[in-house]
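The chains shown are only part of the set, and none of them has been moved.
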Amino acid sequence: MDVGIVGLAGAGAALARRWAGAGLRVAVFDAEGREHPDDLRHGACAMSSAVAVARSLAAPRIVWLCVPAGAATELAMQEVWPELAAGDVIVDAGDAHYHDAPRRAAALASVGIHFADCGVRDGAAGAATVLLGGSDAAARIVAPLARIAAGEGVYAHCGPAGAGHYVRMVNDGVERAVLRAFDEGAALLRGKREFGLDAARIADLLRAGRGAHGWPADPGEAGAARAASASGHGVVNEAVAQRTPAPVLSLAAMLELGTAQADGAARPTRMAGSARRRDGAADDKDDTT
Amino acid sequence: MDVGIVGLAGAGAALARRWAGAGLRVAVFDAEGREHPDDLRHGACAMSSAVAVARSLAAPRIVWLCVPAGAATELAMQEVWPELAAGDVIVDAGDAHYHDAPRRAAALASVGIHFADCGVRDGAAGAATVLLGGSDAAARIVAPLARIAAGEGVYAHCGPAGAGHYVRMVNDGVERAVLRAFDEGAALLRGKREFGLDAARIADLLRAGRGAHGWPADPGEAGAARAASASGHGVVNEAVAQRTPAPVLSLAAMLELGTAQADGAARPTRMAGSARRRDGAADDKDDTT
Amino acid sequence: MDVGIVGLAGAGAALARRWAGAGLRVAVFDAEGREHPDDLRHGACAMSSAVAVARSLAAPRIVWLCVPAGAATELAMQEVWPELAAGDVIVDAGDAHYHDAPRRAAALASVGIHFADCGVRDGAAGAATVLLGGSDAAARIVAPLARIAAGEGVYAHCGPAGAGHYVRMVNDGVERAVLRAFDEGAALLRGKREFGLDAARIADLLRAGRGAHGWPADPGEAGAARAASASGHGVVNEAVAQRTPAPVLSLAAMLELGTAQADGAARPTRMAGSARRRDGAADDKDDTT
C-alpha cells in the first residue's frame, strides 16, 4: 500500500478519496467501524487495526492520523510508531492543539521517525487547504501526498512542527469571522425589502468579480461551510497570550459559542464524503453544521 | 463627446481612465481644478463647467456625478439637469447616502430624465465593483459604460433607485470587517515568533487556493485597500433600523472610528490614479490611507 | 387637579403612583382603556380624554405625555396644546427620539407654552431616574414633580430641549452593556462547577461593597431589569454620527437585537405597576422582559 490512514471521520475519508482517486493504494482503519463510501472502494483497503495499516506500507511509510485530538490521537500514535523505522513519517491531521506537535516531533525524532502536523480543511469540490508543519525532511517526503490532497486548493509547508496546526487554527478563526461578516451583510441585503434585493444573486456577482475576498456561495446559509473545530477558538487564547488584540476574531468566536449553546449540539467539521458507521447509524460528524 | 464626468476626485478619475482607455471621448469638469493625469489626456477633454460637460454630449446624454455627497452633489445636479432632455441620464456615483436616490429619481422622472445611483469601488488593476440602482430603462442605457468601468470586476444592476448605493454601503461594511479579520489573523501569524511564519507568503498561498474568501494581498498592511467612506458606517445604522443584528460589522466600523480618531485624519476612499490639483498641491484624496 | 398624565403604559402608571402617593391629585387618561391599579385609585382621577385631562388643571398646567413615540405622541400633543396657555408645560416622557424635542419646543414656544423632554427609567422600589431637557424656565416649573417622581433616585436637568431624551438614551445603552457584562461574568462563575460558586451570593457580596459599579441583584436573570426601548439603540447611531467609537455599547446593542430576533417578540420597557387594560387582557407592556 502507498499510504495509510487511521480514522475515517472528518479529514480521513476526504484524504482517502483524493488519494484513491489519484490511483494510490490506500490502507485505512477506523476504530469506530466506519466504512468508506462506495465510491472509495477502489483504491482503499480496509485494515483490521492501526498496526495492520502501518505494516501494509513500504518505506518510506507515511501514516496519517485523522482521529480526535487527545486520547484517541495518543493511542493511535502509541500503536503505530513501533511499527515504523527511521525515515518513516507520522502525520497528525486531527484537531490537536498546535502545542502538542513540537513535543511529539521531538519524541519521534529520538528514534529517527519524522512527525508532521497537518491542518486539513475541505473546501469546494476538488480543493482543500492543507497546511503542514514539520522539518524540511518530513515535508519533502509528505509533499507529494499533500499536494494531491489539496487538489486545486492550497498546500503549504508553513514552518516547523506545530506550524501547520497553528496556521490552520488562525485560518479557521479568520474564516469564521469572514463568513459571519458575509452573513450579516446578506441579512442586511435581504432585510431591505423595499429594494427586493436578491442576496444570493448579488453575492454571485460580487464573487465573480474575483476580488480576493469575494462573497462565498449562499451567504446566509447557516454555517454549511463553517469550520467549527475546537482549535478554531484557539485564536482567542492566542491573542491573549501574545497580548495582540484580535477583537473581530474573538467576537466571531464568542458569537459561535452563543449559537452552539442555543443549538445544544457540538459543531463538527463537515468534510465531503464523511464515512458512515458500519452499523448504519448516522455518524454525528456527518451532520450538516 | 460620448460621456460626461463631473468631479475628478475619487471615482471620477478612475472612470475617466477606463472609458478613455476604451476609446470613448470623455468630457470632464472638476470644480476644484483638478487635472487628469497625463495618461488620461487622450480621450479626455477638460470642460469649463458642469454645464459645458452636459452640452458637449449627444443623446442619450449620460452625465456621471462624482462629487462629494450633500451640497456638492445637489449643486452639480442643479447645474446639469436643465441641460438634459427626456431620455437622458444622470448617474450619481458619489458617496451619497442611499436615502437620497429615490427622491432624486422621482424628481428627475417628472421631466423624463433617468436617474441612477452607482456605487463604484476600485479594486485591483483593471477591476472595479460597479453597483447600479435605478429603473430598467436607466440601467439599459448605462450598462455599456458601467461594464467598461467594471473591467474585469463586477457590474450589477442591483435594483431600483437607491439599491446601488445601498449594496455598496453593505459591501463596504462587509469588506471592512473581512479585511480587519485578515489583519488580526496576520498579526497572530507574525506574532508567533517561534515558528518564524512568513505571513505574506502564507497569505499568498491561501489566496492562491482560490477560496471564495481567500486572504488579500499584503495582510497586515494598514488599510491600503480599505474603502473608508462615510457610507461604509451606514451598515451600523441600517442594522439598528432593521433590528437585524450585525455585531461583527458594527465592531469593525467602531474599530475604524477608533483608529481614525487616533490618526486625527479623515480617511479618504483611495482610487487608482486620482487626479492632482492644477496648483500642484497634493490632493488630500490622493493620500494613502 | 395638580398634574395630568396622558398614557398609562410604561412610565405613566409609575408617575401616577408616585404623585398620588405624595398626595397630589392626578388626572389620567389612557387611549387604550388601561385602568390604573387599585393602589392608585386614591389620588388619581380617570378622565375621558387628553383634552379633559388638560382642562382639569389649574395654571401652571403641567401635562405629561407618556405615550409611544411617533403618531401617538403627535396626536396627544395636538389634542393637548390648544387647551393650554402661555406658561403651561407639556412634558414628553415617552420614548421619542431626542431629535424631536427641539422642534417641538420651538413650535410650542411660539405660543408661549413650555416643552420639556423627560427620560424616565424606573429602578428599584422608590427610586427612578428622571432626566429632563428644556429651558431653565420649564425646568423650574417641572422640577418639584420630577423630584417626587425620582424619589430616592436621580433627577437631573441635563440641558436644553432634547438633552433629557439624549442622556436617557446614552444611559440606556450603557446600562445594557453593563448588565450584559455582569450576565457574562455570572455565567462564568456558575460555569466553573468544580468551585461550586454561588453566583448570586457572590454578587450580593460584591454589591454590598458599595463600589460605584457593583453587581446588580440576580445577575444572570434574563433581562428582568433591562430597559430595552427603541431609543436605547440610538447610542449606536450616535456613535457613528459623532464618529466616536463605542464598540462595547454597540456590541451590547447588537447582541440584544440578536436575542430579540430569537425570541420573536418586541421587548417592552418594564415599569413597576404598569396598568392593565380595562378589558382584563394582559397588557403586552406588562410582560416581564
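Order of writing sets the chain letters: A, B and C. Residues in each chain are counted from 1.
As a convention for this text, a residue touches a chain if its C-beta (ideal position, glycine included) is under 8 Å from a C-beta of that chain, and two chains touch if they have at least 3 such contacts.
None of these values were measured; they are calculated from a predicted model.
Shown here are 3 copies of a single protein sequence; counted across the entire complex in this file, the number of copies is 4.
Here is the rule we use: only the chains that are shown with their structure count from here on.
Here B is the chain whose Cα centre lies closest to the centre of all protein Cα atoms. Between the Cα centres of chain A and chain C there is a gap of 52 Å. Distance between chain B and chain C, defined via averaged C-alpha coordinates, is recorded as 43 Å. Between chain A and chain B the centroid-to-centroid distance comes to 38 Å (mean Cα coordinates, whole Å). Contacts with at least two other chains are made by residues 239, 244-247, 251, 255 of chain B. Interface of chain B with chain C (complex): residues 233-234, 236-237, 239-240, 243-247, 250-251, 253-255, 257-258, 260-261. Every residue of chain A that touches chain B in the complex is listed here, in rising order: 123-124, 127, 129, 133, 150, 152-156, 158-160, 162-163, 166-167, 170-171, 173-175, 177-182, 184-185, 187-189, 191-192, 195-197, 202, 205-217, 235, 238-239, 242, 244-249, 251-252, 255.
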